[in-house]
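Got a structure here, written out as structure tokens. Questions coming.
One protein chain omitted, others in place.
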Amino acid sequence: MSDLRITDLHKHYGEFHAVKGVSLDVPEGEFTVLVGPSGCGKSTLLRCIAGLEETRSGKIEIGGKDVTYERPRDRDIAMVFQNYALYPYLDVKDNIAFGLRARKFAEAEVETRVKRASDMLGIGHLLQRFPRELSGGQRQRVAIGRAIVRDARLYLFDEPLSNLDAQLRDDMRVEIKRLHQELGRTMIYVTHDQIEAMTLADRIVLLRDGVIEQQGSPLDLFERPNTRFVAGFLGSPKMNFIKATLSKTGVVLADGRELMLQGRSGLKSGQAVLLGVRPQHIAQAGKTVAKGHERIAVTIELVQPTGSRVLVTLPLGGTSVVAELAAHEVSRPGEKTHIDLDMTRAIIIDATTEKVI
Amino acid sequence: MTAAVHPDRNFKHWLLSPAIFLLLLIGLFPLFYSLIVSFMRIDMMETDTSFAWLYNYKNLFEDARLWWSLAHTALITAIALPIELLLGLAMAYLFLEKMPGRQIFISLLVLPTIISPIVAGATWRLLFDNKYGPINQIISWFAGERVNALWTINPALVYPAIIFCEIWQWTPFMFLILLAALSNVDKSQTEAAEIDGARFIRTFRYIVLPAIWPVMAIAILIRGLDLFRIFDIIWALTKGGPGTRTETISIYAYSQGFKQFETSYTAAIAFLVVFILTVICTWAIRRMGLAK
Partner (left out) sequence: MSARPLHRRYGVRLAFRYGIAALLVIVFCFPVYWLFIISFKTPDEIFSFPPVWYPASIQFANYAVLFKDGDAATVGNSLILASVSTFFAMIFGTIAAYSLVRFKTGGENLAVWIISQRMMPPVAIVFPVFLLYVWLGWVDSYGGLILLYTAFSLPYVIWMMRGYIEDIPIELEESALVDGCTRWEVLWKVVLPMARSGLFATAVFTFIFAWNDFIFALVLTRTEVTTYTVQVTHYFGGQSNFWAKIAAMSVLGTIPVFITVAIMQRFLVRGISMGAVKG
């Protein structure tokens, strides 16, 4: 049974059409991440699910019940906000207990639940403090604690980590993932950060201009993107796009070089395309050229070491591409070397429709 | 689909309804009621409710006492408002820089503003007393001879008396608001101007004034409207006298309504006042760039 089903949902802000007919099915217990660039409608969609925004048309069902016209309180959801939304006039304990008391839980039950949640998050010692006396990470834990005591059907996270610094963000990401595994609840998580999306999600829903561009498991989207947008959005450093034309046996780059494509059929010779190659799929030339790889002589333009890896910029087919090589393989700009391009993992994108062929 | 409605749709209207109801009841309904009355000819003797339409409004134009009262109001405003503004500004500059005990000074200076205007008027009535009041006594010291000025009776002195009291009570208001506005001016800008060798006047004109203008404009508007309806201080000091010498529009409307019982005519005056204020406000808000 699915815990959340959205059917053809539309949301307008005045003239602005923020969500344009989204349909989505989230199975019970799944961690779904809504991701996309700012303004893509991901937060709006989440707020529609929560009932904080009125929708123009479409249907939202939570746990099999139509909640399209229900109040937020009647939807059996819990939500964590970007700025934590802690009540400054309540201490940590009262903050966590707020939702339970609003639902008229017995005080003994409130006590046990607050204790369990705060222990789970390691904030048991902070219960008497006020939000202003907490660090950013602690506040975030309290906000999450307030959601998990509720024992809701659906947990919503609206960019909960974007106000934290990088180190804390990594820690909290692990924490959230652990919580999901322990609680096994259905969670919907909004972020603009593709790394968060990749690491947390059972399933990624990538939105663009109020429409779902593609959904699937993180690896699915990473390896088999449907469009140029998806290919470019996921992965770091970004995928390289090189202008090319299809030939009978491969692609011809702007400088006339032909790269062979094996095991592909139905390619229209002469069609303008983009060749998509991830930086990770370009490697320093080895002893032999592996099957489906293309060896190319290049001159290094720019070197950016990142410690374990090194990012090098090199000219290819009339543009600059980025390759992620092992450290120490390349040391300085101007160096002449050979690289191997893994054509088996390259993608071909129709230059006009931007769809992957 | 059409049957289902998002919940709490009317919550916002429930929230507003008591306030709107009261404002309509006390603001709009009586105004409408008196608009009708102003088209009649009801007074102390006459309770005939037939319509005389613009009769009262025509009389407004021939009523010299009315126009004099407007002139008196304008006179007081024209003198008191600039003085309050400039004096308040000077005081604000005096206390702009930190100094020990500053907060105590400010607190003491603000006292006049929070007193009831009628009490302020009564206080000055005591101060201005020709024989037992301290003001004539102090002037006598400087003059070197006994001064017996009849502040609230002598036609030449009633306006200074009213305006003194008015300035005394409301300069602190200007002072307090301008002090806050000045404190919010970005110091780095004024300092940069000073380093560039700009004189105080130039710095004030091109940096400080634009920064404090929004607040200053509202202060002027609030005080201007208050001065236009000035009543309490005059009531306490002169009651509009001697004769009708210090009768402002509010005092005149009061005496027409509650002493002469010119019911319909007073309603017409009230409408004139509302009309004038609407025009002034609209103009001021546009002119001062407050419409945001």
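Just so it is clear, A and B label the chains in written order, and each chain counts residues from 1 on its own.
Everything below uses one rule, namely that contacts are C-beta pairs under 8 Å (C-beta built on N, C-alpha and C of every residue); 3 or more make two chains touch, one makes a residue touch a chain.
Keep in mind the model is a prediction, meaning the values are calculated, not measured.
Put simply, the missing chain touches A, B once the whole complex is considered.
The chain not shown here is touched by just one of A:Ala18, A:Val35, A:Ile62 or A:Ala78, and that residue is A:Ala78.
Across B:Pro134, B:Pro155 or B:Pro210, the single residue that touches the chain missing here is B:Pro134.
One of B:Leu16, B:Leu54, B:Leu86 or B:Ala143 touches the chain omitted from the figure, and that residue is B:Leu16.
From the options B:Leu54, B:Leu86 or B:Ile115, the residue with contact to the chain not on display is B:Ile115.
Even with one chain removed from view, chain A keeps its contact list with that chain: residues 50-52, 71-73, 75, 77-79, 81-83, 85, 87-89, 98-99, 102-103, 146, 150, 156.
Residues touching the missing chain, restricted to chain B, are 8, 11-13, 15-16, 18-20, 22-23, 25-27, 29-31, 33-34, 37, 91, 94-95, 97, 99, 105, 107-120, 122-127, 129, 131-134, 137, 168, 171-173, 176-177, 179-181, 184, 214-215, 218-219, 222, 225, 228-229, 231-232, 235-236, 249-250, 253-254, 257-258, 263, 266-267, 270-271, 273-274, 277, 281 (touch as defined at the top).
The rule we apply is simple: only the chains that are shown with their structure count from here on.
Centre-to-centre spacing of chain A and chain B amounts to 61 Å, using the average Cα coordinate of each chain.
Across the complex, chain B is touched by residues 54, 57, 68-71 of chain A.
Chain B makes touch with chain A in their complex at residues 1, 4-8.
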